[in-house]
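This report concerns only the one structure given below.
Omission of a single protein chain aside, the complex is shown with its protein chains in their original locations.
Labels A, B and C are assigned to the chains in the order they are written; within every chain, residues are numbered from 1.
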Amino acid sequence: MRFKAEVRVTLRRDVLDPQGSAVEGALRAMGYDGVKRVRMGKWIELWLEAPSPADAQSQAEEMARRLLANPVLETYQVTLKEAGDDR
Amino acid sequence: MRFKAEVRVTLRRDVLDPQGSAVEGALRAMGYDGVKRVRMGKWIELWLEAPSPADAQSQAEEMARRLLANPVLETYQVTLKEAGDDR
Amino acid sequence: MSTSLPLWAVLGLRQEEYLKICEDLGSEPSETVLRMYAVMWSEHCAYKHSKPVLRRLPTKGPQVLQGPGENAGVVDLGDGLALVFKIESHNHPSAIEPFQGAATAVGGILRDVIAMGARPVALLDSLRFGWPDDARQRYLLSGVVAGIGHYGNSMGIPTVGGEVYFDPAYSGNCLVNSMCVGLARREEIQRAIAQGPGNLILVVGARTGRDGIGGAAFASQELSEASEADRPAVQVGDPFMGKLLMEAIHELYKVGGVVGVQDCGAGGLTSACVEMANRGGVGMEIDVLQVPRREEGMLPWEVMLSESQERMVVCLERGREAEAIRIFRKWGLEAAVIGVVTDDGVFRVKEGARVVAEVPVRSLADGAPEYMPDAREPDYLRLLRAFDFACLPEPEDYGDVLRKLLASPNIASRQWVYSQYDHHVRLGTVVGPGGDAALLRLPGTKKGVAVKIDGNGRYCYLNPRRGAAIAVAEAARNVVCVGAKPQAITNNLNFGSPEKPEVYWQFVEAVEGMAEACRALGTPVTGGNVSFYNEFEGRPIYPTPTIGMVGVSPDVERHVQPGFKRPGDVIVLLGQ
């Protein structure tokens, strides 16, 4: 079976996010005064073949833990979807 | 009212994603043979003050269009949440 | 775009060109053939408006091993060493997507030098933007600088010099010229040629996608707001793959069997294959089904015209293919035999067994008509010449004037730019950015190579002939300042539309001025690039020839650096 896993990698709360702060500053400079805080993360889409949803989920979790996120800086969240026409 | 907008920025389908290909190759080399394709994108969390959900949504959409995504290469999707304890 | 226009017109060909194509073919072209012509006969690939004028440049000298006509020029350094160098522009792509536009400029010029058999040893860049108090211009500047750094840094090639100027003339059409300098032993120099019927044609490096289709045509039009809509999918550079391709191709050179190599630049496979066949006076047969692809359902012409980056075309002796493919596989790259050299002078494109195009190589490569449009001195010059400098009041406070000058973005330090470029990698940079020319040491000898890129659009606007000559002279002075003797130049001619008599006049004058200065200084032109149609909403940029000069220092230990060194040293002003 074919699945799509969406992995969201975000910075840990206590880690400084210079890029997020830069975007925040830029948005305010553009006039969006309501913006209070911006955090930047990564969004990774994985298409994979696996025997079952449970297997796909656990494989994707493992990939996220081992490679996609650096535990010193980041946390992650994996959402599994069926790979539809969404390639 | 305070909201959280989650902006997902992904590369246009026909745009080359060298980073995604490198990650794909790395995952296969690590033994995840089932991985068929990887695409890398950005995940941006915005906390903002706005008079109404509709206003927050439209502000976030506008920020995504004007700054967060590069229309030449990327597309985006905005999801609005109430800003809960989620930070 | 109206759909009632014939395809040739939609593709940017003129009627006389279309008729010449029919005449060369003896029949009406198919869509595939027409699309290939449209790219090969675009200004960008065919130099229709510039060829006759460029012939006026001095290109010979005892030091010149390779003049214009190949991927890059070559000068002799003695001790069996050769210096390979070339400049290229990516103005329009950078105006649309500054980071990727500039990154792919660097990738392309690196591959031009690599295709010559050389190891790139240095990069330089010449940039023009509108005034930096505008957010859009700052966005372009920071994107371009980051893009150049992204590609060069990752490849491990130091960016050792360049120049940046700001002027409203470039607000709608920035300039991004990139220069690469490489080093080879004389006998290692390769040519971009296909020869020997039966020999094989390979495409190596990345897979082919739909990106950048029509890029050459895009570069041959003025920019406007509408450019947004009809631009091709932007090409994304992959310096990581570029680096692997560089290593792999050098490994291939070592094992031998390489007849010729060319980078897949503007015009993609079509341009690379046809130009190689044309140089060898041979024909070629390509099967698009053999080209490794990134996307499904590509039409033959899409495969033939894609400008996907990080690809090169290799002509290889038959029988060497297994070894070549093994090398590229080892580096994780694609390598596929896509065709064969023939002896009939025909460029034949097949999709499996089906022939989709058959065109005489010479017509496609060299058959575009040459134009010598009207040239007319622009009116603004008369007004400018009538200006009486005496009417300017004497400044009251020269200190204030000095402060104003120093605060100008055009005089301020460029450290913000060059600190984003790795300028130390390879351990060759004896004098880096921040001074006059850069100076690189030549391993195994006492010698050094000086490199510099210079141009001044404002001077050229005021007097294109003098302005171009001044740019050559300035580059030469910079090279001399680090203790080297100027040897040769490459150049990038950035102008507006050649179909405007005023622009064409500027172009002709600038080339004349450059030729004069090169003759006077004994620095022949070994190549270059022409970028026309640098306009926005009908307004041309300043005429901006960019000069890339190389020089040789006999003893790199005895170099000079700018800056006063010790109290008590004597200060001398040389020249009038």
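By our rule, contacts are C-beta pairs under 8 Å (C-beta built on N, C-alpha and C of every residue); 3 or more make two chains touch, one makes a residue touch a chain.
Here is the rule we go by: contacts and distances are computed from a predicted model.
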Not-shown chain resolves in UniProt (candidates "Phosphoribosylformylglycinamidine synthase subunit PurQ", "Quinol oxidase subunit 2", "Branched-chain amino acid ABC transporter permease" or "Multiple sugar transport system ATP-binding protein") to "Phosphoribosylformylglycinamidine synthase subunit PurQ"
Touch list for the missing chain, restricted to displayed chains, reads A, B, C
In the whole complex, of C:Asp167, C:Asp422, C:Glu474 or C:Glu535, the residue touching the missing chain would be C:Asp422
Touch assignment to the omitted chain, from C:His90, C:Arg441 or C:Arg465, lands on C:Arg441
Touch assignment to the omitted chain, from A:Pro18, A:Gly31 or A:Pro51, lands on A:Pro18
Absent-chain interface residues of subunit B come out as 18-19, 22-23, 26, 29-30, 40
Across the whole complex, the chain not displayed is touched by subunit C residues 146, 149-150, 153-156, 238-241, 243-244, 331-332, 415, 418-427, 429-430, 441, 556-557
Contact residues on subunit A toward the hidden chain run 14-16, 18-19, 22, 66-68, 70, 72-73
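Operating definition for what follows: only the chains that are shown with their structure count from here on.
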In whole angstrom, the CA-centroid distance of subunit B from subunit C equals 35
Expected list for subunit B, residues touching two or more other chains, is none
Multi-partner residues in subunit C (2 or more other chains touched) are none
So, in the complex, the side of subunit C touching subunit B is made of residues 96-97, 100, 209-211, 233-238, 240-241, 294-295, 308-309, 332
Interface with subunit B, subunit A side, in the complex: residues 2, 8-10, 13, 20, 23, 26-27, 30, 32, 34-50, 56, 59, 63, 66-68, 87
In the complex, the residues of subunit B that touch subunit C are 12, 14-18, 21-22, 25, 70, 72-73
